[in-house]
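My structure is below; once you've seen it, I'll send some questions.
This part shows chain A:
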Amino acid sequence: MSSEPMIVFDGVEKRFGDNVVLSELDFTVRAGEHVTLIGPSGSGKTTILRLLMTLEKVNKGTIKVAGRYLSHMERRGKLVPADEKYSREVRKRIGMVFQQFNLFPNMTVRGNLIEGPTRVLGLSKDEANARAEDLLDLVGLRERIDEHPSRLSGGQQQRVAIARALAMRPDVLLLDEVTSALDPELVAGVLKLLRDIGESTDITILCVTHEMGFARDFSHRVMMFDGGRVIEDAPPDKLFTDPDHERTRSFLHAVLER
Partner candidate 1 sequence: MIWDWGYAIEILPALLRGLLVTLLATLLGSLLAFTLGLVFAVVRRNRVPVLDPLVRAFVEFWRSTPLLVQAFLIFYVLPGYGITLSPLTAGVLALGLHYACYTSEVYRAGIDAVPRGQWEAATALSLPRSRVWLGVVLPQAVPRVLPALGNYVISMFKEVPLLLAIGVVEVVTVAQQLTAQSFSPVEPLTLAGLLFLLISYPASLAVRRLERRVGVV
Partner candidate 2 sequence: MFDNLALIVGRLSEGLSTTVAAAVGGILLTVVFSLAAGLGMLSQVGVVRVVSRTYVEFFRGTSEIVQLFWIFFVLPALTGFRIVPLGAAILVLALNHGAYGGEIVRGAVQSVPRAQVEGAVALSLSPRDRMLRVILPQALVEMLPPFNNLFIQLLKSTSLLSLVVVAEITYIGQSLRANLPVAGQLTIYLVLLVMYLVLALLITAGMRWLERRAAARLGRTPRARTPGSRFQVGTAS
């Protein structure tokens, strides 16, 4: 894990109408770091992922990924809001896995996996297929490659979704509550896969989750959010056992009491 900053949020504010979801948000994630965002609903955690994925636009402040502005572009020395074409270029280095998997039902598993690599990265069909097969081996679903997503269980679909994101060889991977929509017995399989990926690659990972055990094992850092601000930012050992802030304490108490 290098000390290069991979993600930099600088003075970011995000509003939905009158509702301020994030205010004056500053944080940095280094290359290869695994950071988990925890906190109550509405605290802005998912919004951060959506901003990185350019599904939303910032109202104030800037976001940089791998040294390049994501939210803005430089035009004649000034910063202007980024246009679609520019965003797409920077966004190619970021992948996302969604709570609802969002696999394309009109394509097979294979189709889902080769779509991005062929259409966006310019790989040949053979190269893309080879990559798809390797990734499916990694997630343990190689034999389902020519089936449609509707034939797979939720956990299997999510593993395919993870493979699909990895097929783009992203520098940054965003995980948005990826196990929240799964039956409890399927959650462990997905979490194990994520741990393996975390160990075997140096992808920078930003993760929003309610799975505290996973957060503890998996992360280098945990950030506690509330009301659009970072309340606490510490390694998991510290944050889970001896948090500095009362809010963190009460949140963990409520969540871990289940």
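The rule we apply is simple: a contact is a pair of C-beta atoms (placed from the backbone, for glycine too) under 8 Å apart; a residue touches a chain by one contact, two chains touch by 3 or more; residues count from 1.
Per the selection procedure, all candidates are chains of the complex that A comes from, given by their letters.
This is a predicted model, so every value here is computed, not measured.
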item	value
Candidate from 1 or 2 that touches chain A, complex-wide	1
Touching residues (chain side chain A, partner candidate 1) in the complex	53-55, 84, 88, 91-92, 94-96, 98, 100, 102-107, 115-116, 119-120, 164-165, 168
